[in-house]
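Step one of this worksheet: look at the structure below.
Of the protein chains in this complex, one is absent; all others appear in place.
Per-chain numbering from 1; labels A and B assigned in written order.
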Amino acid sequence: MGAACSRKRDQLDNVDGFDRGVSGRYCKSGSSKWLATTFSRPVLEIQREKKKCPSLLELCTHKIREDIDNYVSFSTLPRDLSQQIFNELVKSQRLTDVSLEAFRDCALQDLYLGDYPGVNENWMDVISSQGSSLLSLDLSGSDVSDPGLIYLKDCVNLQDLNLNYCDQISDRGLKHISGLSNLRSLTFRRNSAITAQGMAALSGLVNLMKLDLEKCPGIHGGLIHIKGLTKLESLSIKWCNCITDADMKPLSGLTNLKSLQISCSKVTDFGITYLKGLQNLSVLNLEGCPVTASCFDTLSVLVSLLFLNLSRCNLSDDGCEKLSKLGNLKVLNLGFNDISDACLIHLKGLTNLESLNLDSCRIGDNGLVHLTGLQNLKCLELSDTEVGSNGLRYLSGLCKLESINLSFTVVSDGGLRELSGLTSLKSLNLDARQITDAGLAALTSLTGLTHLDLFGARITDSGTSHLRNLKNLRSLEICGGGLTDAGVKNIKDLSSLSLLNLSQNCNLTDKTLEMISGLTGLISLNVSNSRVTSAGLRHLKPLKNLRSLTLEACKVTANDIRRLQSAGLPNLVNFRPE
Amino acid sequence: MYIRVKRSKTTYFIQCDPTETTLDIKQKLHTLIDQPVNDQRLILMNTGDILEDSKTLADQKVENDAVVALTLRKDDNEFEDVNIVKPNDFYQSRDTDSGNW
């Protein structure tokens, strides 16, 4: 059947990878969160439509998975089919060093073995037998060491190589991949053995577009070797606290760079000056770098810059007038800087801003007046600021706002009226003690809300009646202690909920579990510190999607939950007590 | 449910219901093969039982996916013998590879 069988191989999302997790499975590092979560919170999506009829192809794949030990070789199969079987075995964790043997010489293109248990040197022979067909290889988190990489010499067409968290690989291993000149993406996160000397091996990788050396503490001085990799579009050296201003110099000619992440390094304003030629740079992450407002002189000439993270830097009001030069920015993070209302006046002209983070800055109501013109703002982070009710009036005209965080501010019930017209709002965080039932009354018009955080707010049963119309809520947290079973009655019909946190309401009983048993979309449930007992657990049996269940400080033991798990909650993977 | 009616090299997949009679099935076959129902005989393969026109499939233990042989009346008014061609031996080319597949 030859060519007719071949389908296009799954395209990798390779755009420029600021939030690409090769196989989307591992998340050992959350430090690029500021980008991924800028616009939308990562939502646990649930499949709730009717079970789809499995295709014959899927049924065959599953059947092979069940009988895998009987197969000697898949090398006679068309490549896309052996690839599909391989992926299925990895997904179901049925692949072992023994069954791997059946994939020898299968001309597979993608081997995503990131964080797969047991991967070591012994796997490399079969991996290398894919030869010139192999395009993507993910060995992150494996025990593969330097000699193992010798095997990759035959895989001359390899484009994507992921060696994150491979702590047995050092400079010597790098040498073995120096000839893989077709590599487009190479990632080496958290490797303490790689040094500047070893990085010489990278100089021949002339087609490299993406290089990720996050948390490699020994690479100071090594960037000189990537000076000639002019195709590079994305470079991450964040959390490499060895990186200094001198390391910026070799980057000055990498004019194709679109994304540069140097957070938590020692780079200062002087180092930033080396970047002024990077006319294609659109993402720059300087979180935690000791830079000041002086760097805005350089940043203002970066005409493509759209995303700028300056949180936890050394910014103060001094020199902040230069912020006004960054008129192209769409996303600006100024969180955790010592800036005040006086700084916000200079944001007035940044009318392209869609996301602004002022977390823990010294700003108050008077500063917000300067935001009224930022009509494109979708996401505003004001957590831990001095903003109060009087400031919210300046936000009432920002009708594109989709997400506001007002946690730990001094906003009180009276101010929430100002938000009632923001009908685009999807996410609202009101985790603050002074918010009460009365405040919720102002939110009933916000029917588009999907996330509502009332963690510490003092919500009682009567307040929950205002939630009844918020039918789109997927995530709800009410943990102020004032809720009883009677209030849960108003929550039980919010059928879109996938996350529900009602912990710290010590009067909730098994009756609550009974009432929420119809919320079959729930993925995460927390009713800790309540009067829930093991007898109530049976009500949770219909919650087939539940993955996380937390019932700390209840009359429930880990064994009770395990029984529930085996009795019909196969998706439950996290639970407490455990 | 459906049954598989086989004669010679042909298999007819017939959708049906356990409450339908053998005659109902023969009528469906009539539209496919132009043979009057009186000239058709159906035999349940796993028991060898000849199916009776008036009885339902359920009565005669004809279940989903059952194989039923079709024979036709010959010129001499007798029914032909069951004749179902077996497919070519599928494993001919791979019989050396015993045990594993």
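Here is the rule we go by: a contact is a pair of C-beta atoms (placed from the backbone, for glycine too) under 8 Å apart; a residue touches a chain by one contact, two chains touch by 3 or more.
In this text, contacts and distances are computed from a predicted model.
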item: The complex's invisible chain, by UniProt name, from "Elongin-C", "AP-1 complex subunit gamma", "Cytochrome b-c1 complex subunit 1, mitochondrial" or "Protein XRP2"; value: "Elongin-C"
item: Residues from chain A at the interface with the omitted partner, ascending; value: 1, 4-5, 7, 51, 53, 55-57, 59-61, 63-64, 67, 70, 74, 76-78, 80-81
item: Residues of chain B in contact with the chain not shown; value: 1-2, 4, 9-15, 28, 31-32, 65, 85, 87-88, 90-91, 101
